[in-house]
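Everything on this sheet refers to the single structure shown next.
Removed from the display is one protein chain of the complex; every other protein chain stays in position.
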Amino acid sequence: AGGQNEAASSKPGFLNFAVVAKSLNNPAFQVAEKGANDRAAELGDVGITWTAPTNADAAEEVQMIEGFIAKHVDGILVDSLGPSACGAVNEAIKAGIPVVMWDSDCPDSERNAYVGSDNFKGGYAAGLLYAKAVQGKGQQNVAILTGTPGASNLQQRDQGFTKALDDQQIPYKIVTTVPCYEDLAKSVTAVEDTLRGNPSINGFFFDGPWSLLVDPSNLPVMTSKVQSGALTVVSFDTLPPEIQYVTNGSVIGLVGQTYYGWGYQGIQVLYQIVKNHLKYPKFVNTGLGIVTPQPEMVGDQQSITPQAMNQLWSSFSFKEKPLLPQDLH
Amino acid sequence: MSDERRDATVPGAPRRRTALLAFERFYRSSEAGTLAAVVLLMVLLTFANNQFLTRDNLIFTARSFSFIAIAAMGACFVIIVGGIDLSVGSVMGLAGVVAAFLSSHGYGTIPSVVGALLVGTVSGLLNGLLIAKGGLAPFIVTLGTLSIFRSFVYIVTGGFPMQGFGPSLLWLGQGFFIGIPMPVWIMVVFWILLTFVLRRMRLGWYAYSIGGNEEAARLSGLPVDRVKVLVYVIAGLMGAIGGLLLVARLGVGESTAGLGYELNVIAAAVIGGVSLKGGQGSAFSAVLGAALIGVLNNGLVLLGVGEYLQQLVIGAVIILAVSIDRIRAKNFA
Amino acid sequence: MSDERRDATVPGAPRRRTALLAFERFYRSSEAGTLAAVVLLMVLLTFANNQFLTRDNLIFTARSFSFIAIAAMGACFVIIVGGIDLSVGSVMGLAGVVAAFLSSHGYGTIPSVVGALLVGTVSGLLNGLLIAKGGLAPFIVTLGTLSIFRSFVYIVTGGFPMQGFGPSLLWLGQGFFIGIPMPVWIMVVFWILLTFVLRRMRLGWYAYSIGGNEEAARLSGLPVDRVKVLVYVIAGLMGAIGGLLLVARLGVGESTAGLGYELNVIAAAVIGGVSLKGGQGSAFSAVLGAALIGVLNNGLVLLGVGEYLQQLVIGAVIILAVSIDRIRAKNFA
Partner (left out) sequence: MAHLDALSALSVHHLTKKYSGVTVLDRVDLSVRPGEILALLGENGAGKSTLMKILSGIHRPDDGRIEFFGREIELRGPKQAQALGINIIHQELNIVANRTVAQNIFLGREPPATWLPAWSGWIDIARMNADAQGLLREVGLASLAPSARCAELSTAQQQLVEIARAISTESKIILMDEPTSSLSAAQVESLFQLMRRLRSGGLGVILTTHRIEEAFEIADRIVILRDGKLVADRPAKETRPQEVIQWMVGRPVGQLFPERSSAPHKDLLQVNGLSGGKVREVSFAVRRGEVFGLGGLMGSGRTEVARLLFGADRAERGDIVLNGRKARIASPEDAVALGVGFVPEDRKLQALILDLAVRQNMVLASLRSFSRGGVIRRKAIERSVGAYVRDLNVQLRSASQHVRFLSGGNQQKVVLAKWLMLSPRILILDEPTRGIDVGAKAEIYALIDRLASTGIAIVMISSELPELLGMSDRVGVMSEGRLVGVLDRREATPETVMRLASMGKAALEGGAR
């Protein structure tokens, strides 16, 4: 993906942008990369170096950003692996290189803008879906599946989720939070064991996609509990393997980010800032992608059907309209 | 050959019943400590949570650690011969995604499985040749190939999870035979097979000898280099099988498959009582070590131990398990 | 004591110039291969990218690997004495977040630093006592404490990143002195310090002897257990300092600080030429190994090497670096 623009970079007016993703191992980032490349192609005078730390380690991400500072790129898009990466963002700004954050923000940094959606709001949307499904069904004993304990973006999702339940006055208790360390095999074992160990659990919130990225046959206890109406599950992210769980009714809904928009709008915003010195608001909301069996309004967001989402993934025909400051208010 | 350690060093000991003798032999073996820990843990969990000792929970727990156990048996073989294989997690991932790639691109189960096994063979061969013929340190070689093979994983998947495997490939990971999950069967088969190789086959005897004293083995005319290469190939194959089953069981081949598993796999072997010094160890150790961690993980979730404390308990149990072994070992030192 | 290897075994060899002798001594040392690899890499990068050999790029690269290098020097000490410390990543994290906790709760820099050092001391003491006095295998003990200390990290942070450190703590991680970043200074100070300890002080000599032949060391009346405990404490301290500086540099204490660093740290030492067999190694090795990986990472970014190929290049360079060393070693074997 990277490096192909070295030759072009010598042309006057041509912009070299660097994009730092969190990792390589997730289709969301593939879509984001496509979005970035699509927008770059439309613009015509932008080259992209796409990269990610090999170990999902913030210090390594910092080193990458420092490398790009040394390389004097024209702008950097950064997906933060945690607050630890944020110092380097300020260094880039200090070195005169505009930085736009995407996916995960560094809210306290000097970055020019953040393109993405709010994790808290995402969790809140998931909470709304959940609340609607269990309205009037009595006490909810909810378990949460999380990735690495203490990861802040995941915690924001959890907080949004519980806030929505509070606001909707659902009687609930968070019974347990199980980590899976972002490992798929561990995640399914964790979900199944949790349900088996505590039969009183009647709700599950996955604050990441892990256990829905695998075959449904891995989740027999969950599936059977859902079928008997004793369990309600809502999950984060709208990656391809997850969609089937909405179709088959295991999950009431999925709340994801607009992965394509990360890249597409990220390049757009960065380009406009660098080239045309436009001023964007600090938060450029790319909105949420919500998947529910039937289209409905979730808060202020319109959801789409699993079929529609599948269609998008299979054709890879995500579309975005380039945002300009005046589109945002 | 752990069953033959120090036995009958007391001359003229009265003939005891064979059963008793077998027990004593076992008690003196290096696996006894971990087995005691596993049993103790299971008893505790049975009392602590009524869901623990259910058929479903037990077989699913067994399935969840079978992948690690299979790879750990291979790791154990490498450790016996005095080496180490850090690349196993990447081999698991690569074999898994190659099979996933083939199967989801319409190839049958046999080509997919062969593809995975080929990955295991070639990666093991590369490790083995660099180590045995190149004379490089196993730690570094396999640290390097850990990176290299993971890179191949990314190239194969392109970052996209691959799904839509053929049904018989899925069955290998998800199916049951007489009520027992296939991966558990396969683990048992390899356990028996490897035990046979280690105890009853020339290759196994050579491996213990090389790990015990490489110089003496070489000067006894043993084909040291060839044995080492073969052992790394076997480890690669076992890793590949573990990875294949893992991916087949999850039904998805994605680029994080097996990421960071090297530590889990080697830990399983070592916790089971294999010494990193080489020359000693058994297939049973690897299974036991994997079982300890698997049961522990299961228990922690069943009991709803908080996310922050899980690691604390795991660490403490690992240290306790080897302390038990230490006390046992002292008893007849 | 690589400087003293093999010299003067030929009595009455003609007196050569000291400089030449020093060079030969160095060429025969185990660090020469990695140094050659680092230099080669730097020359290549200088030609490949005109940004590489700039003052800014070099000092930032040096800073980025200084944390690992500091911890790797501690790891190297442990390896010299024949042990291994897998808990270093967690110690780094725990020391970092403890300092972050103290500093962000209004404690001054000195209490924060003392807190971090205390973490290093206590964790090293725990490892050392379990290994030396408890007689447990280092791999297992530190595998267990790796989990345990990480659990403490989660407990300290409660999952929330801690920010708002005092300015002098930040300065330790982010400041400069005569144009060189503080962490680099600190790395250099420890490099000199540790080199002296290893070459000129009893503790260092005992460490080499214990790692080289523990039985002989014991029979010579060396306080083997005490030395081992002390070495693990030093490693704990070096890990803690690395972690403290890392967190101070990033300005945030997060629960993922140092997660998984054990492999990087040990790899740095081993790539630098330290043998896991024990009895051999130097502070310089650890710095070199960390530098190789640091420069490589920097070069990959500067050259814009595609994301999928980065790991491939890293793995290949690691193997090549030790192959260079192998060829060098053969030259005078």
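Just a few scattered comments:
By written order: A, B and C. Residues from 1 in each chain.
Criterion: contacts are C-beta pairs under 8 Å (C-beta built on N, C-alpha and C of every residue); 3 or more make two chains touch, one makes a residue touch a chain.
It should be emphasised that the depicted structure is a prediction, and the values quoted were computed from it without experimental measurement.
Partner chains of the missing chain, restricted to those shown and counted over the full complex, are B, C.
Screening C:T109, C:S209 or C:S282 against the full complex identifies C:S209 as the residue touching the chain left out. For the options C:V98, C:A116 or C:L222, the residue in contact with the chain missing from this view is C:L222.
Only one residue in the set B:T34, B:T256 or B:Q280 touches the chain that does not appear here, and it is B:Q280. Mapped onto subunit B, the interface with the missing chain covers residues 1, 4-11, 200-203, 205-206, 208-209, 212-213, 215-223, 279-280, 332.
Within the entire complex, the positions of subunit C that touch the omitted partner chain are 1, 4-9, 11, 200-203, 205-206, 208-209, 212-213, 215-222, 279-280.
Here, only the chains that are shown with their structure count from here on.
In terms of their C-alpha centroids, the spacing between subunit B and subunit C amounts to 30 Å. Residues of subunit A in contact with at least two other chains: 24, 54, 149.
Among all residues of subunit C, those that touch two or more other chains are 154, 260, 307-308, 310-311, 314.
Contact residues of subunit C toward subunit B in the complex are 86, 130, 134-137, 139-141, 143-152, 154-155, 260, 263, 267, 270-271, 275-276, 307-312, 314-316, 318-319, 322-323, 326. Those residues of subunit A lying in contact with subunit C across their complex are 1-3, 6, 21, 24, 49-52, 54-55, 57-60, 62-64, 66-72, 81-87, 108, 148-152, 155.
Those residues of subunit B lying in contact with subunit A across their complex are 49, 51, 54, 56-57, 60-61, 64, 67, 147, 154, 157-161, 163, 170, 174, 246, 249-252, 254-257, 259-260, 297-298, 301-304, 306-308, 310.
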